[in-house]
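Of the protein chains in this complex, one is absent; all others appear in place.
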Amino acid sequence: MARILFFGRLSDFAEAIEAPLPDGVRDTDALTAWLSRENARLGEALARPGVRVIVNNAFISAPLELSDTDEIAFTSPLSGG
Amino acid sequence: MARILFFGRLSDFAEAIEAPLPDGVRDTDALTAWLSRENARLGEALARPGVRVIVNNAFISAPLELSDTDEIAFTSPLSGG
Amino acid sequence: MGAPFTDIEIAAAPFDPEAAHADFRRRVDGAGAIVAFTGLVRGKTGDGEDVSRLTLQHYPGFTEKEITRIVSKASVRWPLVGSRIIHRTGDLESGEPIVFVATASIHRRAAFEAADFLMDYLKADAPFWKKETRGDNAMWIEPRAEDLIDKARWRDSEGDANARDQRDS
Partner (left out) sequence: MGAPFTDIEIAAAPFDPEAAHADFRRRVDGAGAIVAFTGLVRGKTGDGEDVSRLTLQHYPGFTEKEITRIVSKASVRWPLVGSRIIHRTGDLESGEPIVFVATASIHRRAAFEAADFLMDYLKADAPFWKKETRGDNAMWIEPRAEDLIDKARWRDSEGDANARDQRDS
């Protein structure tokens, strides 16, 4: 089961998801596209500047291949401590 | 009555004095000379570099005239807080 | 002096900075200097508007990992006896402690600089998301240019800071 999490502004539009990756979703870009189709308001928020993706506790800087054991977090710009 | 106080290293050699100024002592230099005559070990300590004199709660930078209402403190270099 | 200890705590409920300080002080045997920073929720924004509530979100596991990474940077740079960080999450009211950072070292300059550094890095890099509620209006706070400038202060003086650590407290 993949875990998909949302933080900051993004958490206003979606709850955490614990499920197998959707059919045909093999990387983070595809997952973003899928989430945006399923949830238009989340899609708008994901398209804003500063959104970053964390896979298995590390920020990614390029699209990353995903599997069903991954934890993927979508984050709006962090506010800091 | 003048009050004469000693701090730091100087306090090892003399206790506070509360008395009229000695005869003929009209300024801080004369007081230093009188104290050094009365107490040789104090005199040696007063001659060391860094000794400063405080009259009525202010450091003095030149010999200062004294009267019997003054508080005069002789201090070795302060260690700081 | 052995390896420095580090305590990192994400607190979902109000915490007591003085209890944290007392506990920290008991543990920093041999230190000559403790610097403690306590951040308090302010009831007003920069523009003087009232904030009725501040809500902090964190990413359990990842937030702790990132803070640990920040503390490691400080431990490499300054000879610390120990450090302690407590950061609130959840809903906070005006006046409540939101962050506590304590550092201990043999010498005071290292303790001051490390605490200052930790706060700058926490402000810029720690994974927290803040929502301010003003009346009926809630808004997510994005990072401020100032926080990135504060962090950048530490970039070009690495050698300098190390040289200064060697002095007495």
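Read from first to last, the chains carry the letters A, B and C; within each, the first residue is number 1.
By our rule, a residue touches a chain if its C-beta (ideal position, glycine included) is under 8 Å from a C-beta of that chain, and two chains touch if they have at least 3 such contacts.
Being a predicted model, the structure only gives us computed values, none of them experimental.
Chemist: Could you list, sorted by label, every displayed chain in contact with the chain left out?
Modeler: Checking the complete complex, the chain left out touches B, C.
Chemist: Touching the absent chain in the whole complex: find that residue among C:Asp50, C:Asp91 or C:Glu146.
Modeler: Answering carefully, the residue with contact to the hidden chain is C:Glu146.
Chemist: Of the residues C:Arg109, C:Lys130 or C:Lys151, which one touches the chain left out of the display?
Modeler: Touches the omitted chain: C:Arg109.
Chemist: What residue numbers in chain B mark contact with the hidden partner chain?
Modeler: Counting over the whole complex, chain B touches the hidden chain at residues 5, 7-9, 11-12, 50, 54, 57, 73, 75-81.
Chemist: Give me the chain C residues in contact with the hidden chain, please.
Modeler: 17-19, 21-22, 25, 28-44, 46, 95, 106, 108-109, 111-112, 115-116, 119, 144, 146, 149-150, 167-169
What we mean here is this: only the chains that are shown with their structure count from here on.
Chemist: Would you mind pulling out the distance in Å between where the CA atoms of chain B average out and where those of chain C do?
Modeler: Chain centroid spacing, chain B to chain C, equals 49 Å.
Chemist: If you average the Cα atoms of chain A and of chain B to get two centres, how far apart are those centres in Å?
Modeler: 77
Chemist: Quick check: what residues of chain A touch more than one other chain, meaning two or more?
Modeler: Within chain A, no residue touches at least two other chains.
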